[in-house]
Each structure stands twice: as C-alpha cells, then as structure tokens.
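Mind looking over this structure? Questions follow.
All protein chains of the complex are present and in place, except for one that has been dropped.
Coming up: chain A.
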Amino acid sequence: MNDMTLTERALEATEIKFAARDVQVYYGTSHAIKDVNIDILDKTVTAFIGPSGCGKSTFLRCLNRMNDTIDICRVEGDILLDGEDIYDKKVDPVQLRAKVGMVFQKPNPFPKSIYDNVAYGPKIHGLTRNKAELDEVVESSLRKAALWNEVKDRLDSPGTGLSGGQQQRLCIARAVATSPEVLLMDEPCSALDPIATAQVEELIDELRENFSVVIVTHSMQQAARVSQRTAFFHLGNLVEFGDTTQIFTNPKDPRTESYITGRIG
C-alpha cells in the first residue's frame, strides 16, 4: 500500500443525493444485500469496495434500477434520490436512468459511429431541438470525457474501432450526454491497462465537479486515489462507510482493516 497517495480532500458539498434506508435485495431466496443504510453526497466520488460477491455491484445496480431486468431480483427498503423514492410505483425506470447514468465494467459502445453513440441518449430523451444543438452536446460530452481531441476528426467511424481505454471514455461520454445527476461506474477500469486507467481516473476526478459519482472497484488503490468517501461491503452487509482517508488509515471495524491490509478478500 505504499503507492497510496491520500491527499487531503475537502468535501465542499454535504448535500445528500442518494439516501438508502434498510435496503434488502433478494435473488430468489438468497439474501444478497442486508440492511444497507447509506447517504451518498452530491459532487462527491463515493467508492464501493469489498471482496467479490459482497454485493457492491448489486447495490450499485439498485441505484438506477438496472436490477429490474433480472426477473428473480427483489428489492426492499427505500432508496431516495433527492428525497424521492425511486422504487415508488409512479417512477418510470426510464426517466430514472436518464438522471442516473451508468458506465459498465466492460466497455460496451454501440456498434454505431462515435457520434451516434454519444447522440443516442439525447436523441431518445428529446434533449435537443436541432442538429446544431445535438452537435454541441456531442462535442461537450466528448470533451468532458477527455476524448474530443482524439476523435474529433473521425466522429463517423465506428465506436467499436477505438482502443479499450478510448471505448470506455466513449461510454462515459455517452453516459454524460444525457446530463445525469449521478454517474454510476461498475469497475470501469477492470478491462483497461494502467495508462488508460490513469486517464479514466483523472476523468472521474474532473466529473466530480458536475456529478455525484459512485464507483465500484476491486482496486483499493483506485478507491484511495479517486474517492472522497468509501463504503466497505462484506457478505451483503455494509460494514463501514466514511471518509476515504479515515477508512484507509484508521478503519473502525476489524473486517475493514483485515480487508485493506490484505488478510481477507
């Protein structure tokens, strides 16, 4: 853990974006998430760490109701986005997902052009009125994803032709294009090489200015590098949640300590 650089990070924002209360998730009969209570702050990077199968990805996917696509998955408890229960019957998951964007583990650009990849979200949500506005959104999204300079001359070439790191940034641009309020990232760097990882991490830090970012990661170094708040999951329980600095230097729970020092996980 020598390469961990825990810089002091001021938490300017204290506004709560997501509030989870007594969340339970069941896959059929198995109880995947138990009694999770967490407050995710606005304009903050929150990292979920924990060993494989601890439920961190499951919980992340609850935040934009991606778990709805799994028939046997059942969610109990309340998850509030800006005070509104996202599992309320009146909530359409499509609208929710426009507000809560997601970046996946494996870069998954559509097999369409770079431009169409980014423009897809704004198009289906009717965010722009004409081509010029759409062009603008595409450009600004690609700029936010630090990809504009690399692809501005070949917006018509297929998104799948980019390198892995570029593809992942394209996916981030695509997620950003719908101007979400929260960005969920499910191990966004696990398929990338260290250089691409560094680029994406830098990007995450920049995105914090505009969004609340929740990132699931297997790499504790990454959590330490990019996040301000860290949540440690173990066997479906949220074991400890606090400032990243505190979690990594002064964990309160023995399980957290065991995990970050490499004794379990």
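Just so we're on the same page, contacts are C-beta pairs under 8 Å (C-beta built on N, C-alpha and C of every residue); 3 or more make two chains touch, one makes a residue touch a chain; residues count from 1.
One rule holds for everything that comes next: contacts and distances are computed from a predicted model.
Enquirer: Look at the options "Na(+)/H(+) antiporter subunit C", "FtsW/RodA/SpoVE family cell cycle protein", "Phosphate transport system permease protein PstA" or "Transketolase family protein" and return the one that UniProt uses as the protein name of the missing chain.
Expert: "Phosphate transport system permease protein PstA"
Enquirer: Who touches the missing chain here, A:Lys43, A:Arg174 or A:Arg208?
Expert: A:Arg174
Enquirer: For the chain that's not shown, point to the residue among A:Ala98, A:Leu162, A:Ile247 or A:Ile260 touching it.
Expert: A:Ala98
Enquirer: Any idea which of A:Gln24, A:Thr160 or A:Ser190 touches the chain not displayed?
Expert: Considering all chains, including the one not shown, the answer is A:Thr160.
Enquirer: Of the listed residues A:His31, A:Lys106 or A:Arg154, which contacts the missing chain in the full complex?
Expert: Of these options, the touching residue for the absent chain is A:Lys106.
Enquirer: By the contact definition given up top, give the residues of chain A that touch the hidden chain.
Expert: Against the missing chain, chain A presents residues 64, 66, 69, 71, 94-98, 101-104, 106, 108-111, 120-121, 124-125, 160, 171, 174-175, 177-178.
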